[in-house]
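For this view, one protein chain was removed and the others were kept in their places.
For subunit A:
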Amino acid sequence: MLGSWPSIDPHNFSQFKPNDPSNSKRMTPVTYRPTHDRTVPPPDQVIGPEAKNILVRHFYQHAEEKLRTKRASSENPSPERASKVPSFCL
């Protein structure tokens, strides 16, 4: 076993059989309950794969950034007017 790392549930590792038969003691792990809830996931969290590949994700991100910078610049009294839309030049 990996040293004496704690576990949230004392019944974990109860079926663990060590490879080394000489050490036949089965240790129950030290129990630890977190004292804060900073690492608890939100109750409605669903983790799933991202359908869009990274390139398409970047396209969406750029579009959102343009929108965000425009909104941010509208709050600013004197923003810089960088042209975000391509101009048609022949």
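Going forward, a contact is a pair of C-beta atoms (placed from the backbone, for glycine too) under 8 Å apart; a residue touches a chain by one contact, two chains touch by 3 or more; residues count from 1.
The definition used in the following text is that contacts and distances are computed from a predicted model.
Name of the non-displayed chain as stated in its UniProt record, restricted to "phenylalanine--tRNA ligase", "Amino acid transporter heavy chain SLC3A1", "Light-mediated development protein DET1" or "Protein FMC1 homolog": "Light-mediated development protein DET1".
On the side of subunit A, touch with the chain left out of the figure occurs at residues 52-56, 58-60, 62-63, 66-67, 70, 74, 81, 83-90.
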